[in-house]
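Up next is chain A:
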Amino acid sequence: MVYQCPVCKKISSAGLDLARHMIGRGDKEHRDWISSRGFKYSELLALQFKSFGGEGYKALAEVLEKETRVEG
Partner candidate 1 sequence: MSTYSVIGKRVRRVDGPDKVSGRAKYTFDLVLPEMLYGKILRSPHPHARILSIDTSKAEKLIGVKAVVTGKDTLGRKNGIWRRFPELCDEEILCRTKVRYIGDPVAAVAAVDEDTAEEALDLIDVEYEPLPAVFDPLEAIKEDAPQIHEGVELNINVTRHIEWGDVDEAFKKCDYVREDQFKCSSQAHMAMETHCAVASFGLDGKLTVWTSTQSSYYVQRLLADMVGLREGDIRVIKPATGGGFGGKFELDSPQFCASVLSMKVCKPVKIVLQREEEFTASKRRTPMYCYSRLGAKKDGTLLAKEIRVITEGGAYTGMGATCLYLTGFFSSFPYRYPSYRYDGYRVYTNTAPTSAMRGFGAPQSTFVSEGQLDMLAADLGIDPVQIRRLNGMVPNHEVPGQATVQSCGLPECLDSIDQHLRQRGKLPPDHGIGIAAYGFMSGGIFNWFDTPYAFSAAIVRVNIDGKVDLFTGACDIGQGSDTTLSMICAEELGVALEDIRIHAADTGICPVDLGAWGSRQTLMTGNAVKMAAADAKRQLLEFAAAKLGANIVYDLDIKDRHVHLVDRPEKGFSYYDIVKQAIRGKDGEAIIGRGHYTPHRKGMVSPAYSFGVQAVEVAVDRETGRYKLLNVTTAHESGTVINPVGIEGQLEGAIMMAGGYGFCEDQPMDDGRILNPSIAEYKLIRSLDMPETKILEIDTYEPEGPFGAKEAGEGLTNPTAAALGNAIHKAVGVRINSLPITPEKVFRALQDQKQ
Partner candidate 2 sequence: MKHELKFTVNGHPYELHIRPKTLLVQVLRDHLGLTGTKRGCSCSSCAACTVLLNGMAVKSCSVLALQAEGAEVLTVEGLARGPELNPLQQAFLDHGAFQCGFCTPGMLMAATALLRETPKPNKDQIREGIDANICRCTGYNSIIRAVTAVANGEYQEAAK
């Protein structure tokens, strides 16, 4: 089971990793996708420096796990 970035098609082995990828890229396309799911990109990014445990990634990862799963 793998997850595929809905924007650039990068394959990740975990939803959390894909969330990190999408926030990490941070270009307009990735950001737009994130906002289209009701997240605020800047908040997710700021959380990376304000909290431990990759908090900002988790919520996004849950969505990604549902929506981007592909057989691999």
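The rule is short, and it goes like this: a residue touches a chain if its C-beta (ideal position, glycine included) is under 8 Å from a C-beta of that chain, and two chains touch if they have at least 3 such contacts; residues count from 1.
A word on the picks: all candidates are chains of the complex that A comes from, given by their letters.
Not measured: the values here are computed from a predicted model.
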Legend entry - Selected partner (touches chain A in the complex), from 1 or 2: 1
Inset, instruction - Spell out the part of chain A that touches candidate 1 in their complex, as residue ranges. - result: 13-14, 16-17, 20, 24-26, 28, 31, 40-43, 45-46, 48-50, 52-53
